[in-house]
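Let me begin by presenting the structure, written as structure tokens, before commenting on it.
Heads up, one of the protein chains got dropped from this complex, but the rest are sitting where they should.
Naming follows writing order (A and B), and every chain is counted from residue 1.
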Amino acid sequence: MARPLITLTSDFGIADPSVAVCKGVMLGIVPDARLLDISHEVARHAVAQGAALLWAALPYVPVGVHLAVVDPGVGTDRRPVVLAAGRGDYLVGPDNGLLLLAADRLGGVAKAHLLADAAYRLQEVSRTFHARDVFAPAAAHLAAGIPIEAFGPAIAAESLVRLDMPEPRAAPGVLEASVAMLDAFGSAQLLAELADLETALGPVAPGDTLAIEAADGRLLGGNRSIELRWRLTYGEAATGEPLLCLDSWGRLAVAVNLGNAAAELGLAPDRRLRIRRG
Amino acid sequence: MARPLITLTSDFGIADPSVAVCKGVMLGIVPDARLLDISHEVARHAVAQGAALLWAALPYVPVGVHLAVVDPGVGTDRRPVVLAAGRGDYLVGPDNGLLLLAADRLGGVAKAHLLADAAYRLQEVSRTFHARDVFAPAAAHLAAGIPIEAFGPAIAAESLVRLDMPEPRAAPGVLEASVAMLDAFGSAQLLAELADLETALGPVAPGDTLAIEAADGRLLGGNRSIELRWRLTYGEAATGEPLLCLDSWGRLAVAVNLGNAAAELGLAPDRRLRIRRG
Partner (left out) sequence: MARPLITLTSDFGIADPSVAVCKGVMLGIVPDARLLDISHEVARHAVAQGAALLWAALPYVPVGVHLAVVDPGVGTDRRPVVLAAGRGDYLVGPDNGLLLLAADRLGGVAKAHLLADAAYRLQEVSRTFHARDVFAPAAAHLAAGIPIEAFGPAIAAESLVRLDMPEPRAAPGVLEASVAMLDAFGSAQLLAELADLETALGPVAPGDTLAIEAADGRLLGGNRSIELRWRLTYGEAATGEPLLCLDSWGRLAVAVNLGNAAAELGLAPDRRLRIRRG
């Protein structure tokens, strides 16, 4: 039988020992766990970015316990929770919207419980580091087989905090969508899919010319409007040429072949763009 | 039975393959080891910072073998050592003060031995990379069950190099203390505990107004003195408000709620502060 799998996602970075300490706590409870870092480089306190990242990553990860902590409200009255998702996973973290997008994608929230029972926390619980004192112990005890009901009272799924994600808006001739996240190469993923684009612009074919501009009228890399082409992959474009393609997560993305779209075009999470035919 | 646990701490960063090579060497000796990175982002050659980090992290990690290398004197006559701590752990690294604070906290130094026996080193030992050639093999052989006595002659614990840590100084009405380390959020941990603060200022309660200034009279983020409040957690302060609290390691820390105290107030390791009532 496979050893239990626990994934970790946070905004802790890897310089200070916070992540290691959470892992140490968990290995003390479930010594044979497999620990898989998703990312600890979520921007500080950026709950929506963490949620987008979990949404992208977890469908490719085997069923397991997913510990996620981006928690600007640590020590206040935001609720510590565990969600059971339809696929069989558990998601552990603060009830601030971080977990819910991914839980939806893993089959929806089947059960939600408060992390309340002191038996599944460290003996001393600080006011400032619940990842170590509350969330990591809970994740480890779940991985060790403690049933979700043991952690605390059930919570209605409808009461969980849900993030407002900026929706794409397809009008005849123009798609408006927001940047969700940047990848390692500076490509900017939009919160929109191919169907949204084709609703606005009709069917697109490789090589079609498009144009993007900022919805707020500001310049993109010094230009009012950027011309780019619809491509199936980066290497179909010339070196340094901007393109729009489907990225690896099934979403639209603005990229520059062998370049960095975010840096060159001034794209960042939450920036809202309009896409038309060029 | 749990597989042996080896933790790794260094100033190698994660860009070059140094850490991977140490792990490769260890897996060649003890294939089933669990490897746990504490941090590889200790500032280059910053032995005291590495020691502070081990002090903070290791108490939360299960008993194991702890490999730590911040080693500006590699290839010179500083001694390579292994310490057995009272809790049952082994600490492996250079005798330059890096290991001793953590060993004290894990029950004290029960035994200390030189890493001298060539049987537990790589066949070729470079002059520049003892982490790979001396320390990693020793850690792996310890994890595989080789007794500490086999590695080389015993060393008197009193002869081990001990770092001078800047002590807190509590006088009536003023506590003086030095910054130990910064966490991922820019909070500055002081080498002082609540008892030190209350010795200087009497009992403190949430909301009490305090003031900090630099002991050398220089400005802190442009100000002679910073007013802040004693808080139990970050979220009790307004956004952007500075605060003093107990951090997750039981030490005093200067933080800014949803901000970055180090950047905003110009705090850095070794900076010495004075704290008074405001």
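We take it that contacts are C-beta pairs under 8 Å (C-beta built on N, C-alpha and C of every residue); 3 or more make two chains touch, one makes a residue touch a chain.
The shown structure was predicted, so the numbers you read here are calculated from the model rather than taken from an experiment.
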item: Selected residue (touches chain absent from view) among A:Phe12, A:Phe135 or A:Tyr234; value: A:Tyr234
item: Option touching the unshown chain, where B:Tyr60, B:Phe129 or B:Tyr234 are the choices; value: B:Phe129
item: Contacting the left-out chain in the complete assembly, out of B:Asp32, B:Glu158 or B:Asp216; value: B:Asp32
item: Hidden partner chain, residues of subunit A it touches; value: 2-3, 5, 7, 14, 34, 36-41, 53, 56-58, 60-62, 181-185, 232-236, 245-248, 258, 260
item: Contact set of subunit B toward the excluded chain (per top definition); value: 11-18, 20-21, 23-25, 27-28, 31-32, 44-45, 72-76, 126-129, 132-133
